[in-house]
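Structure first, then comments.
Excerpt of the complex: some chains, original placement.
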Amino acid sequence: MIIVLKPDSTAAEIGAVIARVQESGATPHPIYGIERTVVAVVGETRHVDREAFLKMPGVEKITSISAPYKLASRESHPDDTVIKLNGLRIGEREIVIMAGPCSVESRSQLLETAHAVKEAGAHILRGGAFKPRSSPYSFQGLGLKGLEILAEARELYGLYIITEVMTPQAVPLVAEYADILQIGARNMQNFGLLHAVGRVQRPVMLKRGMMSSMEELLMSAEYILAGGNYNVMLCERGIRTFEKYTRNTFDLNAVPVLKQLTHLPIIADPSHATGRWDAVPAMALAAVAAGADGLMIEVHPRPDEALSDGPQSLKPERFAETLRRVKRVAEAVDRTLSTVPAEALPLRSPAPADAHAPLA
Amino acid sequence: MIIVLKPDSTAAEIGAVIARVQESGATPHPIYGIERTVVAVVGETRHVDREAFLKMPGVEKITSISAPYKLASRESHPDDTVIKLNGLRIGEREIVIMAGPCSVESRSQLLETAHAVKEAGAHILRGGAFKPRSSPYSFQGLGLKGLEILAEARELYGLYIITEVMTPQAVPLVAEYADILQIGARNMQNFGLLHAVGRVQRPVMLKRGMMSSMEELLMSAEYILAGGNYNVMLCERGIRTFEKYTRNTFDLNAVPVLKQLTHLPIIADPSHATGRWDAVPAMALAAVAAGADGLMIEVHPRPDEALSDGPQSLKPERFAETLRRVKRVAEAVDRTLSTVPAEALPLRSPAPADAHAPLA
């Protein structure tokens, strides 16, 4: 249920509506738009008296939301969400590039890669410090040491950091080092983890599970939004099908369809979605043409030696060439690659401001 | 097994190799390239004496083909196949556009649509006269009447015609009216039909089955090629997965992967692959960015009244707008939309020349 306020409603009127929602046992989520304010009412709404709200000053109308997700739906929030990381904005006309190795393997490997992706034009450095692996005997990541290496790369090269968090307990630690918390595909329905990242104010990138529908992805995003963290972006990274020539099937249909259903930014990951480095450049171009707001691409200086996911990693020179081609396609669809002013990146980013913070 | 001849081999030497393959019980398929000729040997090769061939004049070497398909593989035919329809060439730098209604419903509906898609820049008119339908009670197409209407549109608007053929018996009839024979997704493994279209010299567009792997698609193409018809193009039109927000899942990974595996042109059909008109423009752009050689798009003047597949049809004005955007993306990947000189389309196309016809 969405309470739409009049364009000229006052802060006092909005406050009164919010208070009344709370009294009725449901949870109000005010969304402050440029033209008007709406209050999404989530949780138990059976005892909410619609008529009473309609009579309150400042209220224009009340609409129901048909989708099972509310805060994530475009119905409740028609404007695109824009996530701000100091100089970088995700979800607007400019496309952001996340790149780096699957795993942080060593200081020299990460710094070499960070240098190369920064030179090529990437904005955000990816690299797993905690790795979800199907086998308990596979490399599980460097842990805290990996986070420290990422932090060093951040300062040296002026790159934002995105890295995966795997357990609720690790959220505060990872949030201390990372600019964006990544929820991996296998954890898309790890509801305890979704709750945990909903309570911090770091941006979150939620990857679609390889077995999950778009609706389930949006419902998992809803867990984070309902927790109070509105800085959520979604990532399409391939789904599991019968096809065996590629590791996954890249569901690029999800880009235009999600864009209609939700206001959240959409990132595409052609590396995991294909599992083949030789298909990554073409699919990176396709993702941008389909409307993605950003790309996540695996880059490794020596893919043959990578401890995980080597066959899908680009070498630095191929990555640089790919970005040159991405830029041309971006311009053909009236977008461009982000440019971050050199001074934009502070030594340590504070928790970013809430994307939907009150106007006043 | 592939017999590679020397660059300076003579027609007599090539002829001797072909004759010897026939004597050994296998079938020779000579492929005449610009630089050199190779002879693909298909069928039963257990009794073929490799040593004997190596000693023949003009033979350079013999290689095995690891893929289960041979004629369709890029190993046996490194150059791209280019299918020529008078003024139009499919499989080169220029991208071809096929457009029209799912079904030919009436003369006025088809002519109105043909006029619109020609104006917008399409080259080939699609329209089903024989329709494969899951239910025996659904509209099954106008049959011969539909073919006649297509032929009329062809002459009036200078558009090539592509239409589906569903049974071996109907192949001669459909080949009389159509410039390109379409094998639908449900018939991709209808081997009797594949045999039948392998024996005519009309170009064939083979659609990937919704349940078929890329390997199976290439093996079905192999049936047509082994029958002697080398003018085959493949079409990715979406596969069946668990996702329910779209009718199918568009496997655009197939475009770059098939481009590596085969020399045949690849067409993409965003209309069937999404099932939603509102996702078609974005996915048309994505397909071109991924490297497709052509697009097949459903267009209907009044989608609400369509007898089949209305929800995925674009209205003419939206189609025209989409093509303008496609053109920009094509140029961003160093391609362009085909332009056909007005005089290119003869009143009735003869059976096109074999794409691999002998040099002499």
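Odds and ends about this structure:
First chain written, first letter: the chains are A and B, and each begins at residue 1.
Please note the rule applied: a contact is a pair of C-beta atoms (placed from the backbone, for glycine too) under 8 Å apart; a residue touches a chain by one contact, two chains touch by 3 or more.
Everything numeric here is computed off the predicted structure, so don't read it as measured data.
All protein chains share one sequence; of the complete assembly in this entry, 2 are displayed, while the total copy number is 4.
To be clear about the criterion, only the chains that are shown with their structure count from here on.
Centroids built from CA atoms put chain B at 39 Å from chain A. Contacts from chain A toward chain B in the complex involve residues 211, 213-215, 239, 241-246, 249-257, 260-261, 273-274, 276, 278-279, 282-283, 285-291, 325, 328-329, 331-333.
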